[in-house]
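Excluded from the complex is one protein chain; the other protein chains are retained at their positions.
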Amino acid sequence: MVGVSEILNTVQMGLAYMVIALPLTLSYRVTQVINFVHIIFITLGAYTVALLGLVGLTNVWIAMGAAFLLGGALAVLDNVAVFEPLWRRGSDVLIIMVASLGLWIFYKYLIYAVLDKLFIVLRTNTLSVLVHTEGFPSVSLGGITIDGYLIDTVVASVIVSLALYLILMRTRIGKAIRAIADNQVLAEISGIPRGRVLNFMWFLSGGIAAVGGVLWALFQTTVTPEIGDQIILQVFSIAVIGGLYSLTKTAIGAFIVSGTENIVIAVLHDAFGLPLSFRPFLVFLVLLVVILIWPPLGAGGGLPYRFRVRHRSRR
Amino acid sequence: MALDTKAIGLLILGLIIGAAIGYGATAFTGGGQATTQEEEQKTVTYKIGFSLPLSGQLSSIGKLWEKVAYMAVDDLNKMMESYHLPYRFEAVVLDDGTTEEKALQNVQTFAQQGIKVVIGPAASSQVKAVKSFADSNHIVIISPSSTAPTLAIPNDYIFRNTGSDALQAKALAALVNHEGIKKVVVFYRDDEYGTAFADFFKREFEALGGQAVLLSYASNLADFASEVASLSSKVQSEGAEAVVLISFDTDGANILSHAKDDPVLSQIRWFSGEGIHGASELLQPSLAEWLDSIDFMGTRPVFISNPLYEEFKKKFEELTGTDPPVFSEKLYDAVFLAGWAIVRAGTYDGEAIKNALPEVAKHFYGASGWCILDENGDRAFQDYSIWTIKQVDGEYKYVDIGTYSGGSLTFTENP
Amino acid sequence: MESIIGFLISWLPIFAIYGILSISLNLEIGYTGMANFGKVAFYAIGAYLSAALTISVMLSLVGKNVPLYSIEAVQALSTEGTGALYTHPAALVGLFVLSLVLAFLVAGAVGYLITYPTLRVGPAFLGITVLAFGEMFRVFMRNYEPLGSTKGLFGLNNPFVWLGNSLLSQGLFALVALGLLLAVYVYAERFVNSPLGRTLRAIKDDEVAALCLGKHVPRVKATVFFIASGMAGVAGVLWTFYQGSVQPDTFVPILTFYVWAMVILGGMGNNLGALLGAAVFTLVDRALTFAAGMMGPSLIIPPNYLRWMIVGLVIVLVLMFRPEGIKPARPIKTPAWEAVKEEVGKDG
Partner (left out) sequence: MADPILEVKDVAKYFGGVKALDGVTLSVPRGGMIGLIGPNGSGKTTLFNVITGFYVPTRGEVWFEGERIDGLNPNEVYLKGIVRTFQIPRLFPSLTVLENVLLTPPNQIGERPLYAPIRSKWEKQERELARKAVRLLKRFGLGDYIHASVSELSAAHIKLLETIRGLMTDAKLYLLDEPAAGVAYDMAKEMFSFVRRLRDEEGLTFFIIEHRLEVLMEFVDYVYVLHNGKLLAEGKPDEVVQNKAVIEAYLGG
């Protein structure tokens, strides 16, 4: 039976997924790099809200602001220190991908090391922190309690996606980002300061991903250093459903995945007794079906090759 | 270009030389096998290896275990000193990232460093991964937390300082039955620990005349909201009176924090095993208040009213500011077992230590109680305490309110 | 000396496993340009196949009819001296060899079949599709009771355990693993230094143009996928016999990306580079594990975390200072060279 809680969960999870996946699609579209540091942005955001809560700063909006700045700064740092020099050298995107893999390993264990020190200072287990923060109060509507964190998530994700839309569509720098996404070389020839625009783009995507991390922490409530690793495959699936290209499709993908993880599994469990542990299986099944039946890039991505050839007879 | 090639060549060369120096150094210090000196003052230092999950899925517990490990070795050395015994021990802790491959790599590294006794790894799957290497290379493995029934194998190098889940399942079934509950949903991790526990519980609970419905969840997920939602509808459709939660700490805390907001699940009783005992998340006021209101209860393996455990707990809290996590007293005692077994064996040799360990355990009484081992090298006797979360002096705390010993349940405090 | 031998016999099989994996990935990405993000799936197929095959046949040899993952099975197999692994040496070695062959064929066949539906989607999504397939396989294995679900399968050992002496049996296994790696390397080298290798490079550069030059691109790609997946299956067999157990959660996607790091560190499109990449990566990892054990807890950064941070930094720094990897791509070498020299020389 699909109840209210499944639907509320779908919404909250879907929105958090969306905020995390949108910048992944954006940065992939502009740079064609599968960026592993995205995992760190999520973890960083989640820990920002968790640790601020531990030291008594319990306003969720301050946490989101701080996460945005931290995530953005980290992303710019990566770009300036690693991605851009590699790109200037004409490295393949796969090489940049593996460099980001290295960065991810480095940052992940740096976070572990920092948390290890904070453990001693704060005298509490920093490797597993319950989120304690305050945003909107919970609301009761006709017998249904709507969690305050859900309202925070809705507000924050609306702000983020609206801001992203406005920046990309209405500002000069947004146009520059889109120009670079369409054609790097042409954009540079036409006088767009590629370096600065890319830094801005990275700041935006790192920051938004970290805000997504905060939202995810509000949903999951327990924060560990593995939080980003645990959801990255789902986030990646969402971005792929969006074709790694369309922000709108990515947003739709977020709700497809979240609906699969909440509603579809519940229905299948009730109807056919499918074990709940098949949840990740379903996500990837959906991903495969979407990829194969509704190819994200259309026929343009494929070979001009047909397996079913119309039979031809000799004259 | 040529410079870069050279740089990388040097880097690799450096690493290889570094490794070689490492071996040299071990050979020089003899990996702890310093020749026994006749002089009284000359003490021998033995190394004990620890393969702990300092990162990965179990890192939230593993990090605390690391502190227990150092504390235990420290205490062991103090004990040796107070007995004027010429033996000292040194902890070598390696991270296994909660993966099988790294656990095996760690045990191999210990073997190369001449270390014959390894405490850990944590998960049963990791113990299985190192078993074949440990058996053929005579490395004694003492896992503080592996409870998988499939590892109950006699005459191997794997020892487990924890009671089998079968025993605890019996205790938990008795507790749930005692509370007058006839029908439960068992909500369990889909890993080996959860599956075995749930099966045992079902068997024991139905022997007591109850009814148990099994429901598993994927343990490697980040969030369990949808699982909790399914649990809610299951509880409703089955008309169950309680949920028995078989989880670890992070997943359990997550599940409970979602259940708190569920209209069905927040109204019924909850029971649990030892997996989430000690998790600080449960003590957050909002969650703890709810848990208190529904009389949340759990079982956990412990020696009843054991002063050594109280002492250990106090010491750990002073050191870290947190409650000792699950299995930490087992780990603490495992260090002592290892130490005394080495002393008893009289030589730092895997086979001798393996043979000495059950003898030592027979007479060892530690923070986790009496450590006697059965023929499989697993802990033979285990008593359980009943725990709950209560307000003590305005603060929520884990409190033991009863015991399960020798098949009977006694409450020491009113729940 | 003993510890160096101990190091070698524990490192060589791991090196061989990752060496085979990275050579196979290099065939796909370095030569043919197929980004495979799901290598681990074929590795898992090989590992599970060999474990299930060996355990079930060994059990039936000693007349035990128990589930493959049960304690009885483990005891019947591996009790020192009396277990089936010790009493049926010929069968054990035979099953090891049979596993290698079957794993190559089965993993290869699965790989072959998987490429066909994904060709419709274009090269960008091949990797993701295989990644999704691998995760589905893993989740399925976690829930598939006959092969142990989350309990996994264990009780195996290396195929020479009946020799009695652990140093000897493990050493022999290390040599066999190294031999397999060498065979795979030689095969891959000969495979790419041929007219087919030229075609692979062409497909990597521009698959549409290659198709217009009469190359049956889908079939060539599927063939390369067959061979590379089969190699990964062989690596999986080695893993089973090396570790003596198979657990579903060993085969997580990140393992694939470690292999990617090895290939790119070593240099794409160069088999020797892939080999070196695997060697450097596993060696750095082992050396740092060793060092972390020696360092003790006194550092500002705990050595266990420092060790991983160094691994990450090494990857980044090597790529920063040498983006083409340790060994840059090598041209295809066929006898055409010599023929050209003769022909050019003729004119004087």
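We just call them A, B and C in the order they show up, numbering each chain from 1.
By our rule, a residue touches a chain if its C-beta (ideal position, glycine included) is under 8 Å from a C-beta of that chain, and two chains touch if they have at least 3 such contacts.
Source: prediction; values computed, not measured.
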| item | value |
| --- | --- |
| Left-out chain, listing which of the shown chains it touches | A, C |
| Of C:K204, C:R286 or C:R307, the residue in touch with the unshown chain | C:K204 |
| Residue numbers in chain A that touch the chain omitted from display | 304-306, 309-310, 312-315 |
| Residues belonging to chain C that touch the chain removed from view | 187, 190-191, 194-199, 201-202, 204-206, 208-217, 223, 227, 269, 329, 331-332, 334-340, 342-344, 347 |
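One rule holds in what follows: only the chains that are shown with their structure count from here on.
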| item | value |
| --- | --- |
| Chain contact graph, described as a line, ring, star, complete graph or other shape | complete |
| Interchain centroid distance [CA atoms averaged], chain A/chain C, Å | 31 |
| Distance between the centres, which are taken as Cα means, of chain B and chain A, whole angstrom | 34 |
| Two or more partner chains touched - positions in chain C | 139, 142-143, 302, 305, 308, 314 |
| Touching two or more other chains - residue numbers and ranges from chain A | 108-109, 112, 116, 275, 277-278, 280 |
| Residue ranges of chain C in contact with chain A within the complex | 29, 35, 116-125, 128-129, 132-133, 135-136, 139-140, 142-143, 207-208, 211, 217-218, 253, 257, 260-261, 264-265, 268, 301-302, 305-306, 308-309, 311-316, 319-320, 323 |
| Chain B residues touching chain A - in the complex, by the definition given at the top | 54-57, 59-60, 63-64, 190, 215-223, 225-230, 232-233, 236-237, 249-250, 253-254, 257-258, 261-263, 279-281, 284, 287, 320-322, 325 |
| List of chain A residues in touch with chain B within their complex | 1, 3, 5-6, 9, 12-13, 108-109, 112, 116, 119, 122-125, 127-130, 132, 145, 147, 216, 219-222, 224-227, 230-231, 261-262, 265-266, 269-270, 275-280 |
